[in-house]
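A single protein chain has been removed from this complex, and every other one stays in its place.
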């Protein structure tokens, strides 16, 4: 399959639904080891994304991803805003002028996005940030040559859950040191929602 | 009987004991319709009175009452400090140079004390202040020609209890208007302790 | 009760020491007293201004001691008027022959203690006058003989009387301008939570999670009316309308605004209230000459705020603008 503009629009709708539904949950995760705003930030940002992209027409995936990126950048704030903003910006750049995205292109876009996140946040895998989900997913994606919505979702979920046992080394949770162990990383959970939404899109379109 | 220096010392000891025991109760009464410091104020003041008068020798009642007055004036604060301070000052002045106090002298001293309180506080009987206890007691004292410790205590108690149904017109409780009804006036309760202590002194010395 | 203190009984003493430690070049504590005075008191040829009251209202009253404002502030125990002997020490320390004005908030205890101090001072030949601030419009019952309480509007009286005294005015002139300020200032407060007197250890009243108290005083005493909590805008309108009505303010008049936090309210909320106060006054054509948002007259850790308006004329504007070096009111 190929991801086109409609797929990405659908992806964002689904991601927004999940985030709105889990706004309080995400916030409570951030209260435990951060400052209690992650759900609020993500809900505000994705609501704005939906507002923005549903009011425009897109002829290619790159322009759509760029608008998503810019909206996240200017509406989420905090640490997650620049990170998700950068991720979608890098995807947009990697898919310049593509009106749809095949599997290798998608993997390439994910690779660029991850590089962007890591550069912006200076985090590595294993530091209990959303990098853990993105990098684990990318590793899994590279092992295959086409979309596998089930494995994709499972991998994201496992990666998200694996953050529970980690000690945070980046972001606010890092100030808690060993007290951060035993709690899920909020950004990894929101990343999981984003990717499980994408998995649903893929599943439904096969 | 006559009240002498030893009686007054005993009176203050007993009054202080009652006030210390009921410090929290007096404060809680003041929390309900005032600012929650009456027990604290009275306990601080009477403790200081005991400290002061037990460190000195007194040859007459007037000097002793003057020291009590000055200590209350400079240690109680709030509304009750100047009122009790004035009351004991007026008693001291009324009993100038007396080394002991007979019944008519005592009634006269109480009369002067009440006038002092009313002048200082500009309150009349029925306004839910300690004037209610002092004036009712004076009326009862005037009906007799010698100490009657039982009636004295009973009268003070009834007067104190009668403040419950009144609406405050003076002092902080007045700001609550009809919401002040149903609560005892803290100053009337502390006055009751002072007079029931005096009643005990009289009872024990007969 | 959770407080950063050593001992409820030493809280006021420790605070006064900590205050002088913070501003050692500006103020002094009169030894053995609870009086904070200007370091250079008594100031030659200047009317002295003394205020004070119970503690727990910080930065009132010591924070207003300084050039252009108070000469001395007398602190009582928490929410308890200071005693006459302490006030008397304050008066003596600031008098240099030009006389002393006492700025008293209208509470029975304050009035009685300050009046007794004034009697003591007069007996020593000091010329003492007094003004009684009664800006709280919460209780408007005319049958109400105790009169209104003094709350945050007192700070404006300190400022204006202090500026007048700094100009070298006579005691009568300073008293007159303080009276004029009192005639033209009104306030009302509200609270979301009670506060805890350290020595008591328990709150003076309870409020449910959805309740607020309107017409609250500054001593942890209950207010005039308890009702369901509403929006900042509605609260601002209710408070401001009461104050406007009391002052009889009309379009074209000029005011100073004070949105005062009671101690536990985030400054964010005070600015949210100020937005609406400002809008309401503008809508009515009342000109805002100056605005003061912050904690000026508090009630320990109580969450809540008060709104004060001061009607201004040219004289009051000039005096309000005059320099002040008081730590809590720098101009």
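The chains carry the letters A, B and C, assigned in the order they are written, with residues numbered from 1 in each.
Note that contacts are C-beta pairs under 8 Å (C-beta built on N, C-alpha and C of every residue); 3 or more make two chains touch, one makes a residue touch a chain.
Remember, predicted model here, so these are calculated numbers, not experimental data.
Chemist: Could you list, sorted by label, every displayed chain in contact with the chain left out?
Modeler: Counting the whole assembly, the omitted chain is in touch with A, C.
Chemist: Given that one chain is not shown, which residue among C:87, C:163 or C:305 touches it?
Modeler: C:305
Chemist: Write down which of C:34, C:55 or C:240 is the residue touching the left-out chain.
Modeler: Hidden-chain contact among the options goes to C:55.
Chemist: Please output the residues of subunit C touching the missing chain, sorted low to high.
Modeler: 2-7, 11-12, 14-19, 21-23, 55-56, 58-59, 63, 192-193, 209, 212, 229, 231-233, 235, 259, 263-276, 278-279, 291-295, 298, 300-301, 303-305, 330-331
Chemist: Could you pull out which residues of subunit A are in touch with the chain that's been left out?
Modeler: The missing chain touches subunit A at positions 27-28, 31-37, 39-41, 44, 73-83, 120-121, 169-172, 174-177, 179.
The definition used in the following text is that only the chains that are shown with their structure count from here on.
Chemist: Nearest whole angstrom, what separates the Cα centre of subunit B from the Cα centre of subunit C?
Modeler: Those two chain centres are 32 Å apart.
Chemist: Could you put a whole-Å number on the gap between the CA centroids of subunit A and subunit C?
Modeler: So the centroids are 54 Å from each other.
Chemist: Determine the centre-to-centre distance between subunit A and subunit B, using the mean Cα coordinates as centres, and give it in whole Å.
Modeler: Each chain reduced to its C-alpha mean, subunit A and subunit B end up 75 Å apart.
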